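Shown below is the structure under consideration.
With one protein chain held back, the other chains of the complex are shown just where they sit.
Chain naming follows the written order as A, B and C, and within any one chain the residues start at number 1.
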Amino acid sequence: MKTARRGATGSARRAPAAKARGGIGHNAAALSDADRLGLFKSMARIREFEDQVHRSYLEGLVHGTTHLCQGQEAVSVGAAKPLREDDFVSYTYRGHGHCLARGMEMENAFAELFGRSTGVCQGLGGSMHLQDIERGLIGSFGIVGAGMPVAVGAGLTAQLNGRGQVSMSFFGDGACNIGAFHESLNIAQVWKLPVLFVCENNLYGEFTRINHTTPFEDLVQRAAGYAMNAVAVDGNDVEAVYAAVEPAVARAREGGGPTFIECKTYRHRGHSRTDPAKYRPQEELDAWLKRDPLILYRARLKELKLLTDREADQISADARAAAQAAAQRAAAAPWPDKDQDFMAKVYV
Amino acid sequence: MKTARRGATGSARRAPAAKARGGIGHNAAALSDADRLGLFKSMARIREFEDQVHRSYLEGLVHGTTHLCQGQEAVSVGAAKPLREDDFVSYTYRGHGHCLARGMEMENAFAELFGRSTGVCQGLGGSMHLQDIERGLIGSFGIVGAGMPVAVGAGLTAQLNGRGQVSMSFFGDGACNIGAFHESLNIAQVWKLPVLFVCENNLYGEFTRINHTTPFEDLVQRAAGYAMNAVAVDGNDVEAVYAAVEPAVARAREGGGPTFIECKTYRHRGHSRTDPAKYRPQEELDAWLKRDPLILYRARLKELKLLTDREADQISADARAAAQAAAQRAAAAPWPDKDQDFMAKVYV
Amino acid sequence: MAVQEITYREAIVAALTEEMRRDPKTLIMGEDIGPSGGPFKTCQGLYEEFGAARVRDTPIAETGFVGAALGLALTGYRPIAEIMFSDFLGVCFDQIVNGIAKHRFMSGAQSTVPLVIRAIGGGGLRFGAQHSQTGESWVLSVPGLKIVCPSSPAEAYGMLKSAIRDDNPVLIFEHKGLLSSKGEVETGAERLLPLTGSRVLRPGTDATIVASLAMVPRALGAADLLQADGIAAEVIDIRALRPMDTSAIAESVRKTSILVTVEEQTQVGGWGAEVVAQVTQQAFDYLDAPPARVTLPEYPLPFSPPLEDAALPTPESIAAAVKALV
Partner (left out) sequence: MAVQEITYREAIVAALTEEMRRDPKTLIMGEDIGPSGGPFKTCQGLYEEFGAARVRDTPIAETGFVGAALGLALTGYRPIAEIMFSDFLGVCFDQIVNGIAKHRFMSGAQSTVPLVIRAIGGGGLRFGAQHSQTGESWVLSVPGLKIVCPSSPAEAYGMLKSAIRDDNPVLIFEHKGLLSSKGEVETGAERLLPLTGSRVLRPGTDATIVASLAMVPRALGAADLLQADGIAAEVIDIRALRPMDTSAIAESVRKTSILVTVEEQTQVGGWGAEVVAQVTQQAFDYLDAPPARVTLPEYPLPFSPPLEDAALPTPESIAAAVKALV
């Protein structure tokens, strides 16, 4: 099994020494064959969901805007793997993957995007605000960085509960430049909260490349400003993500405090549905497409003799069919009632 | 002459290599005897001003609250020394020292604290908002961190003007935890702006010690998160402050970008006028009182044979008399007109 | 369980203490509220009783800890956040208006957000333009919040207790000019006050004066002045701004036919306009004159004492506004 690539940065060098168990650098808990197949299936499910969102969008079923995560599936899936059911997760408008990785039903997710009454949020939220509090999916935040302090609060809950829960916050490279990021990392570190800050560094915030907005591309360096345990990892390698996150989660559960995990990845599509993403150099795109996390992991599982091409194709085909069927059911669901008691949705 | 103590931190280690001239670590421009006497006089002036504010306060002349800077004079004075008349400075509610170091008239400063028409802001600002735009004193900010983005904007002006101006921002240790700090350092670094971030680390934000709010006491480490040139310095040694700031200013003037300068210092009094500062360990206070910047520099100038005890006493006595006289004149000034055209003060 | 004469500050401390005893899921966060008890001593004794885990000194990071309050509320706790000066609501505004206020609605009512934000504001103490605002106008328009403004120790106590038990986000605007004011409060009892609706403080038949926070005592002062002139003013503390229920005010105006609102905020954008508009709607035929509003002027609060005093409504200016109408 691969181990997480250590960020070759000062922050990692100066990170507190890894604890005997659960410290970063310690090997992650071994993955079984079933685990591995599960990771692949989960990624395929997200990929097919997002592809279906795109098709549904073209059919006029998805309203407003939507932010797809094709290319970044390994992060959602690899990071979700070490989580327990009672852990908390906050994420962003680009959050479909995080929700599905935690088990959100495709149909309810589609229904939300379609504005139907069967949507996870009854159509009141929309694509940018999928939420499933029962699954610890505490919020999808449309304001860049805004979910991070909320994750810190959930981390405080975890600490106070004393049951070894953790809080995981997903955010983008662009979010590393906003105030909420800073306040969150500092508080989490000062209070030694069990928070995993998972940065999905896809090199772009909307149409602007990271080099125009941040002094360096290795965002793991940010953690040095908080003396926070930190690691950079290939975000397109699902096992590498897992191997980086698992010990950080274990460490957090044991009271070792927060970790900053930079996952280097790339989004295959534009920022949102109206964006053809012309601002990206073709070579950059091509190189990343070659490193599609599904292709990479499929090859790896083949190498490990866990999956044949046929089986892999079948998994994707099944996921595609499931997504299609779920979208169809969602599209057949009724619109929410215009005469419902909205005030009861605002206040308890 | 002393050179600035380099911050023994990773950030300093990883800082961009110092340029031949003007880089941190390069010796600061030498100080003449007259310069040195000037530094002492300037510090004495601030000390006596603040002591007079306290006395005036007890006489009922200073309204509301006031935040004194006794003990931190070496920072204002040492950092102001390398500045030109056309440079910009932003500071905080604890900003009397920065204003005086740039030449603000004591009388107008007192008059502002007393709410008189002759105040620098005509009595509309108060102790927390001294401003003197002609002297580049662009603003005293009551909201923690709020002056920093403004200093970044002034730094952009400086860069666009192309005349080698710089922008200097003073702020406290507590301000290093708020979002505005982060956004400011990042933007300044990405745009390579001529901004000097001067952190007055007096170990407390109001009544709370730094160890409760920040993961470390050496705030210079924060700069690593922006790969910013940085230095830590004894903030009670006026020449050390100068020696740290001067090359950073020179570097900024030449297009070398921003520098973060942590000045380790201490405030002799409480946070504001109602605070007896009981939360501080006596030994800590005693140790810092022994390192009073005026005592230290007086000894140094004596050693250099530039100042006898008598002369030093005379300088302080003169400053005290000047402060007293200025306060008296300010107290005799009329109140602002209640029937003035306030709307003309709001909008041009 | 005794009726005592206590200060507004003590009422806050009592409510916090009792509710934190009652429910171990409550906790409080803010700057310098731990061992030091808070810059305005509104958290005195909490740290000693409940310890560092539940009485949390925060870094200067309002976005961070107010956002954390949302995270706590979503995961089973009932956090209380203290904003040292209401003016600082600006630095965590997004968390409040886009996050806290909307989270439950956007979730399709899956989640509840039981949290309280206490913001201490207000003028008259020569704190200058950035430390003297009451702050309600900024959030008045934000659906999803409850907003209350206690003007007396009894209200500070009863509304804060209700707010802590409420499963919705409640913003409480306290006034630093009232902290030392005294009043009778029955502490230790279940003296909860509602988080909507207003309260008639002084009955009268000739004019209705509606005020909030530190303007309430001034409005009562105006009623005294008017009394001397034979005008019986009814004084109402609006008390709750969102959701706003003006039915009792309209009821009063149906009797008095005259409405004057008094608030420590600029006229444009203040709650007075809403009260005027709603009451005009409900009691149009009863109004003898267009309602008047006594407010701050349309400029920031000046620091200089005579200028600050001139900017604030006074019993005299309120009485004059009433007299101009009757």
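Here is the rule we go by: a contact is a pair of C-beta atoms (placed from the backbone, for glycine too) under 8 Å apart; a residue touches a chain by one contact, two chains touch by 3 or more.
Computed from a prediction, not measured in an experiment: that's the story for all the values here.
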| message | Could you tell me which displayed chains border the chain that was left out of the figure? | response | A, B, C
| field | Contact with the hidden chain (one of C:Gln130, C:Ser151 or C:Asn168) | value | C:Gln130
| said: Just to verify: which one of C:Pro59, C:Gly144 or C:Pro315 makes contact with the chain not shown? | reply: C:Gly144
| message | Using the touch definition from the top, which of B:Leu31, B:Val53 or B:Leu124 touches the missing chain? | response | B:Leu124
| request: Quick one: say which of A:His63, A:Arg163 or A:Lys290 touches the chain that got left out. | output: A:His63
| Out of C:Asp57, C:Asp94 or C:Glu174, which touches the unshown chain? | C:Asp94
| Interface residues of chain C (partner: the chain not displayed) | 87-88, 90-91, 93-98, 101-102, 105-106, 128-130, 137-144, 241-244, 265-274, 276-277, 280-282, 284, 287, 289-293, 297-300, 302-303
| note | Where chain B meets the chain that is not shown, the residues are 88, 90, 119-125, 129, 131-134, 138-139, 141-143, 146, 148-158, 160-161, 167, 179-180, 183-184, 186-187, 190-191, 344-348
| Mind pulling the chain A residues that touch the left-out chain? | 63-65, 112, 115-116, 119, 121, 123-129, 141-146, 174-175, 177-180, 205-208, 212-214, 279, 335-336, 338, 342-343, 345-346
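Following the convention adopted for this analysis, only the chains that are shown with their structure count from here on.
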| said: Among all chains, whose Cα centre is located farthest from the one for chain C? | reply: A
| said: Quick check: how many Å separate the C-alpha centres of chain B and chain C? | reply: 37
| request: Averaged over CA atoms, how far is the centre of chain A from the centre of chain B? Could you give it in whole Å? | output: 44
| said: Just the number, please: Cα centre separation of chain A and chain C in whole Å. | reply: 40
| chain C, residues touching no fewer than two other chains | 58-59, 61, 63-64
| message | Two-or-more-chain contact residues of chain B, please, as numbers and ranges. | response | 177-180, 212-214
